[in-house]
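Removed from the display is one protein chain of the complex; every other protein chain stays in position.
Per-chain residue numbering starts at 1, and chain names A, B and C are given in the order in which the chains are listed.
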Amino acid sequence: MQRIVLAYSGGLDTSIAIPWLVEHYDAEVVAVTMDLGQGSELDETRDRALAAGAIRAHVLDVREEFARDYILPVLQADAIYDNGCPVATMLGRPLIARKLVEIAAIEQAVAVAHGCGGDNDPMNLDVAVRALSPVITVIAPARDWRMTPSEKIDYARMRGIPLSAGTTGYRTHTNLWGRSVECEVEDPPTSPPEQIYTLTRRPADCPNEAAYAEMNFERGVPTAINGVAMPLVELIASLTTIASAHGVGRIDIVANRLGVTSREIYEMPAAIVLHKAHKELQRMVTTSDAERLSDALSRQYADVIHDGLWFMALREALDACVAKVQERVSGVIRLKLFKGDCHVVGRKSPFALYDQAQATYDAADAFNHTATAGLTRISGRPGPTAARQA
Amino acid sequence: MQRIVLAYSGGLDTSIAIPWLVEHYDAEVVAVTMDLGQGSELDETRDRALAAGAIRAHVLDVREEFARDYILPVLQADAIYDNGCPVATMLGRPLIARKLVEIAAIEQAVAVAHGCGGDNDPMNLDVAVRALSPVITVIAPARDWRMTPSEKIDYARMRGIPLSAGTTGYRTHTNLWGRSVECEVEDPPTSPPEQIYTLTRRPADCPNEAAYAEMNFERGVPTAINGVAMPLVELIASLTTIASAHGVGRIDIVANRLGVTSREIYEMPAAIVLHKAHKELQRMVTTSDAERLSDALSRQYADVIHDGLWFMALREALDACVAKVQERVSGVIRLKLFKGDCHVVGRKSPFALYDQAQATYDAADAFNHTATAGLTRISGRPGPTAARQA
Amino acid sequence: MQRIVLAYSGGLDTSIAIPWLVEHYDAEVVAVTMDLGQGSELDETRDRALAAGAIRAHVLDVREEFARDYILPVLQADAIYDNGCPVATMLGRPLIARKLVEIAAIEQAVAVAHGCGGDNDPMNLDVAVRALSPVITVIAPARDWRMTPSEKIDYARMRGIPLSAGTTGYRTHTNLWGRSVECEVEDPPTSPPEQIYTLTRRPADCPNEAAYAEMNFERGVPTAINGVAMPLVELIASLTTIASAHGVGRIDIVANRLGVTSREIYEMPAAIVLHKAHKELQRMVTTSDAERLSDALSRQYADVIHDGLWFMALREALDACVAKVQERVSGVIRLKLFKGDCHVVGRKSPFALYDQAQATYDAADAFNHTATAGLTRISGRPGPTAARQA
Partner (left out) sequence: MQRIVLAYSGGLDTSIAIPWLVEHYDAEVVAVTMDLGQGSELDETRDRALAAGAIRAHVLDVREEFARDYILPVLQADAIYDNGCPVATMLGRPLIARKLVEIAAIEQAVAVAHGCGGDNDPMNLDVAVRALSPVITVIAPARDWRMTPSEKIDYARMRGIPLSAGTTGYRTHTNLWGRSVECEVEDPPTSPPEQIYTLTRRPADCPNEAAYAEMNFERGVPTAINGVAMPLVELIASLTTIASAHGVGRIDIVANRLGVTSREIYEMPAAIVLHKAHKELQRMVTTSDAERLSDALSRQYADVIHDGLWFMALREALDACVAKVQERVSGVIRLKLFKGDCHVVGRKSPFALYDQAQATYDAADAFNHTATAGLTRISGRPGPTAARQA
């Protein structure tokens, strides 16, 4: 009997996917649940998978791998979407794809399956799986079954699958790096309801005293908060707690996706703070032309992730460039967190290009003022020529 | 006797420039002081110019021209420096150049002069003047005289020029669009002293109640705040008051300038709010590829201003493109101002590409889920090929 | 009875599309054949359409509109694909879409149809039609009928549709701007067979005497060849003749299309010569930063056409910028055509930024050598700082 490995979240869609796959493909289903830091009860999830008909249910803690191989490169590349939003949900896709392919090899499965529907998210999973293994089949039941929400509930009831309590009306997604919400009632003119936020405190309710976070970086890797060294997973979790308490990390945007404009809410406290700190530190230690290159590559990096091309040669080329730049990205950035706002208030790096002697305005300074006159004459050259013609 | 038209600010440098020009060029000096919204007492400035030896002293209110012909194009282009800072001081340079050339023609002067020193600021003035008139000479006394600060004070005392009271130790510059401070003690690790800010309230001292600003735009032009229509100069002044009261507009950055990294503080309340509103509105009404083009042109526009190339053909080409995009930039953006933070909380536009039917996730929605499967197969194509080779 | 307007080329696919549409949609078919300069016998084409079952067959000469509204903007934008190939076949798509929509309105048709198959070409037509009219249906029989080549021939025979003689094994497409060939035997290691080229002479067989073409431009519009003024359609046709005789215009590339790499042959004599001349002239009259902007927009323009987005706001924004730049693009470019090679040998423009006084290397020249020293010191600034740290 053929076997299918299913990425199992425990939600309605992946739960009914189990019997659906069994019925449509005459196959055994192996459920795989991954802990990317979403914070749900995964033992319970395993039980749900078995109850729904899976022959086996694996639970994998991939948080460390997620932080090291996915979050860190993205932080170092400062991969930010055009709308200013850090990469969130999409970032988990390539890791999920890699694990599905690995488990499929172990389980000798002919196909992998996932619960993503018809928006552009599933591209990431499909494309990533195909890049890792050209022979494996990818099945996306939620794209194929064409059931309405109520039909899905009926389908679950008929097969004895328990429905989870909190069907909120929002599609949310959480991992170590942040939380995304796609509003069902997408009405941009109004502010979203406060209860949509579950991670961050409402700015108005935050402490009246600002908090300060001093972030240490060593060659592009965040290594300590306020002097306390910790591994990356812990550092992100800890920063999430600190920043959330001060209302930092809320993003409310109108996103463009392949010609479709939609509204999305994010809570990304650690991502916001770390990107701000990393970018500021990198700017201190790179020349303006190198900084501009980094900016261009950042946008490209975000595109790569958005388009599901993580496992392609392009990302490796970008990574090589980013890695080179990180060699100088060591130092400390001090940030102030206050009622939803986060900004840099101090910087220090042994590689800072900043040089006090050069930046002051003393008559006797090292910066030769006459030099400016020369530059002015040269770069302004086209002016007179154009003027004479007018 | 030859005549020189001097851009006169009333400060120490331009005050001693008057006798210096008279002495070194055996010339008459005509002082021109322009009101770009810096908020100083200009009648008094006129008297100082005459007292210092100018044969005539003009005071021009150019605020409306500044807002219409300089601030507005920059807002519509969303010209932001790479470091995220709006264009500030530099934006006044081309207008000052234009007025100097105009007054020089009226006064039949052979040269214009300005008080800028040896940093890269004066490029803007020199290059702009030369682009407008290839025959006129530009003199920059502060670049040529090579006096130390104390020598300048001596020079002023010997010629009976009264020193202004507040020599703060900071170089500041204010106009309608914002205020910049260049710290003499440029020590990035520490927070700047609170008294460096004169426009915006300290976030911790701001009201506990958020303020909301609803910004109306018509074809890219901001026309009303909270439903009250007003001309652009007033609108910017009014918005400065509102946003400053909520601590919005402070920027503390390390800037890269032609290979020199320096620290700069800005207070730009109206600029921050208007750019945020304009960009958000424009994003709602443009496709993602057009938005990406606009982003690229924004950076280029900031470069143009930074390099003093305002009067060059490149800016006209950028303006033509920006103007076309503005045709759809009409609508209302609602922003929340709270303890230093400013973010968008509502949006409305008759040209919004946002379409509720397209963005929802109903099984029966207009968005064909099968279409995604097609897209996935095509764009993922290189994957299997590459994989087969590996 | 409902009516469908079909873009009719006279080939096998569009010929069998007529009965196929009648049968599958129970509709009347109105055939529209457009003369974009493909040089085929269009009266005969009209007869074929009627013979195949069309109720009416229109023939439209759209060459002038094609040259003025499609070729000219593309020439002025210097829209060249990343692989160095001018825009060819794709350029006719938006015009065909526009005409189909116009004729559909006149004929009160509910749908338009075209003969494009499953490669990425049809996107252009579908997307363009939809941009012009959101209500009309687009039908692509060749995408839907899923017939093999031999099944198509059987289908035609059974319905008495005469097959055209020359089924060459290549897919070719010709219009005023050039000719494209997609090789059925796509074997990149070998040179394509000489008979694949029908427009241009084999370089080895070209005259031993070079030809010279002097191209006049007025504000970006080519107006004369070797001093003889002519309208654009004639000028392109005439230049095609001249350049083809000297073997100019052959392009043999490996193209990347949406993840698929393929081999394509082009013959674009007029396009090659005109782009080269236009670009050279434009470079003479623009500063290097404006030239760089133009280069970036050129690539974007080519993308817009490739992606079928001709009727979108992005192209209008690009056009506005291009139009501004064209204001100075007047002058004469002289090109040498010799055995397949075409290069610029002379240039003249009243707006040339080139200024002999500036470019010579005399000790007494206008170019201040000391100025260079100033520039060197400033732009090299990061060097010593970085070196001191090492």
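Simple rule for what comes next: contacts are C-beta pairs under 8 Å (C-beta built on N, C-alpha and C of every residue); 3 or more make two chains touch, one makes a residue touch a chain.
What you see is a predicted model; the values in this text were computed from it and never measured.
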Filtering C:10, C:115, C:178 or C:308 for touch with the omitted chain leaves C:308
By the document's definition of touch, the residue of C:83, C:198 or C:241 touching the omitted chain is C:83
Across the whole complex, the chain not displayed is touched by chain C residues 82-83, 117-120, 122-123, 126-127, 130-134, 140, 143, 146-149, 151, 171, 182, 184, 186-191, 203-204, 208, 210, 250, 252, 254, 256-263, 280, 283-284, 287-288, 291-292, 295, 307-308, 311-313, 332, 334, 336, 338-341, 343-348, 352-356, 358-364, 367-373, 375-377, 379-380, 382-388
Omitted-chain footprint on chain A covers residues 258-260, 286-287, 289-290, 293, 296, 300, 303-304, 307, 309, 312-314, 316-321, 323-325, 328, 378-382
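We adopt the following convention: only the chains that are shown with their structure count from here on.
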Per mean C-alpha coordinates, the chain lying farthest from chain B is C
Chain-centre distance (mean CA atoms) for chain B and chain C, in whole Å, is 42
Two or more other chains are touched by the chain A residues 287, 353, 355, 358, 368, 370-373, 375, 379, 382, 385-386
